[in-house]
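Here the structure is laid out as structure tokens; the discussion comes afterwards.
Missing here: one protein chain of the complex. Every other protein chain is in place.
Each chain carries a letter (A and B) given by its place in the written order, and its residues are counted from 1.
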Amino acid sequence: MNPPTLTLSAVSHTYGRTQALRDATLSVAPGEVVAVTGPSGCGKSTLLLLAAGVLRAQSGRVTVAGTELSGVDDTARALVRRRSIGLVLQFGQLVPDLPVRDNVALPLLLEGHPAADARAAADGWLDRVGLAVGPDTLPSELSGGQAQLAAAARALVHGPALLLADEPTASLDTRSGRALLDLMLATTVAAGGAVLLVTHDNTVAARADREVRLRDGVIEHEVALS
Amino acid sequence: MKTSTAWLIGRPRTSAGRTRTLLVAGGAAVGGGLLIAAAAVLRVPAEEVRYLDGGGTVSSSSGEYSSLVVQAGLRPGVLTGILLLVLPALALAWQAVTTGSARRAAVHEGLRLSGATPADLRRVAMLEPAVAGAFGGLLAGAVYLALWLLLHVAAPASARLLPGLSPLDAVAWLVVIALSTLVGGVAGALAATPRRRRPVRAWPRLLAVGVGVLALVAAVSAPRDIDRHARSTTLLCAALVVLALGLLSTGSIWVTARARRLARSGTAVDVLAAGGLRTLAGPAGRTAGTTCVAGLVIGVVGSLTGLLLEPQHSLSESLPGILFALLAGLLAMLAAVASLVLAATDDLVTTRRAVASTAALGADPTVLEQVQRRRLAVVTTGPLLAGVLLGGLYAPGAQSPIALGTVLLTVALALLLARALAVAVTRVLRPQLARAAAPSSLRVA
Partner (left out) sequence: MSLTELHLALLAGAPRHGYDIKQEHDAWFPDSRPLPFGQVYATLARLQRDGLAEVVETRVDGGPERTVYALTDAGDERLRAWLTEPAPPTGTGAEEIVRKTIAALHTGIDVQGHVARQRAVHLRRMRELGQVPPGASPAERLVREHLIAHLDADLRWLDLATDLLRSSPTPPERTHS
């Protein structure tokens, strides 16, 4: 059995006085899809940001592709994020003022790939997610759903070992949402990647191999679906 | 990350971004050109005064230069004047570097999520201001050349402030280029460093202002002693710099206090104006600081003009000084106007969504414009007046009734000017306001 791609052990996080996550323990194996569900404000996004190393775990350990994120500095965590993680956040989070195409090419650009190659790859992924934009289209010219498609393309462009997606289909209609989910899961799983999906949509959660249910910052239950 | 990648990501793309670059370059160019000029003034042969037994004096001056730069007692004054002009130029450049901070924070967050390391982020943040700084440094040469043409070639001997060109000017230029590039980069990195939200401690800043005021009064009212003139002018210089820095840093305190007052007053316009001021206390405070420093320069200029009009100076002798002072005042004004326009534009760009939602909720354009004008008034009228009054301290310190008169005149003019500015800038920005209030701004993240 391969070692898990993502492991959280006894991770807690507090914002000021709000305890958003308490003692969360969870792991995702290569090729596995795990859905994190729960009511609004239960700490799903917090868990995802901790897994991405965007937030630093205040206690407990987070390990991604063999690197323990809590034990390394910001630079090392950024490198893990750039090389091993694809991140789709709840609100798209594209870089404003940077053309959509360059936004999608960003992980490759940061990694030092020549701009022409990175842009060609970005065009390929924009095509696959079904978003037609010109080379100079800006994120502010996209609809909410289109921004989400672009964010998904950006998360997939570098073939990450771990795909972290926060409500990736929330602003898409049923059909586009399903198509995007199909693409994200199929490409990542086929390449042996692991997926952590945050959602409050049961039809999205039903695509996972396992459901982890959060309530008030605590993992309430975890069930296998496959 | 490769520098080309950093440039691809960080280069200015929007018109707001390009304005920022231009202003940083412009501020650096003016500041740098003036610094080269200040260094050149030091090269003017100083007059040596010998005291004759009979009580008269003999000057070694050849009469080639204005007495302003030749006399040991006046030259530091000229240098102070130049330095005072450098300050608003640099304050403006710094303000330009820090504009659009909300936007840039969003850019940084997006980059960070895609895996940019802290070093990458710093590089992206530094590159554009550094390039702008370098550009400004290059332009500083042209600014100096213009000053040289004006104050050496074109000026009559009695008004000649600058010596002929020399290789030393080129050295000074190179130093200015290097410095402005470096300072630009560092300023960019500083402006991008997320600051922990600490409560702003008011007293160290107010203390700096207090110390500056005391030092200014002490320096001005010290007995005039030919031998120690250089030292007292140095003290004056230091006092003004401390005061200016103190004033720059107290801007946000002023803005926050005013916002609190406005929020309590209760009319819709005041409450809306207060909201914007509070969330943008930093940028608005920097504008207030820049305006205040411009006011300080104008106040000092008013006093100096009065002093130069005293009957003991002949008009032909003091005319260049007066013109020079007026030019300084004009430049300070320009800095204040640029700072205002910059701040107001930045404010509109940053709060576009808020403006659009206010409009969508049913606020009509005149209300939006009033809100805009109220905010501008907060960062102009008070700070400008405070600066002029502080600069005006120069006059009573020097115990010159004429100077006191010119200071009062300057205060009155400044008041009128502040009013006119707030109105004019609002008028100029009307199209931008309309664009911000347009429904398409509702979706700008």
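Simple rule for what comes next: a contact is a pair of C-beta atoms (placed from the backbone, for glycine too) under 8 Å apart; a residue touches a chain by one contact, two chains touch by 3 or more.
These numbers were taken from a predicted model, which means no experiment stands behind them.
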item	value
In the full complex, displayed partners of the excluded chain	A
Full-complex contact with the absent chain, from A:13, A:154 or A:213	A:213
Absent chain, residues of chain A that touch it	39, 202-203, 205-208, 211, 213, 220-221, 223-226
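Here is the rule we use: only the chains that are shown with their structure count from here on.
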item	value
Complex contacts: residues of chain A adjacent to chain B	52, 54, 74-75, 78-83, 85, 87, 89, 91-98, 102-103, 106-107, 109-110, 112, 115, 139-140, 154
Residues of chain B touching chain A in the complex	1-2, 4-5, 8-9, 13-14, 17, 103, 106-107, 109-120, 443-445
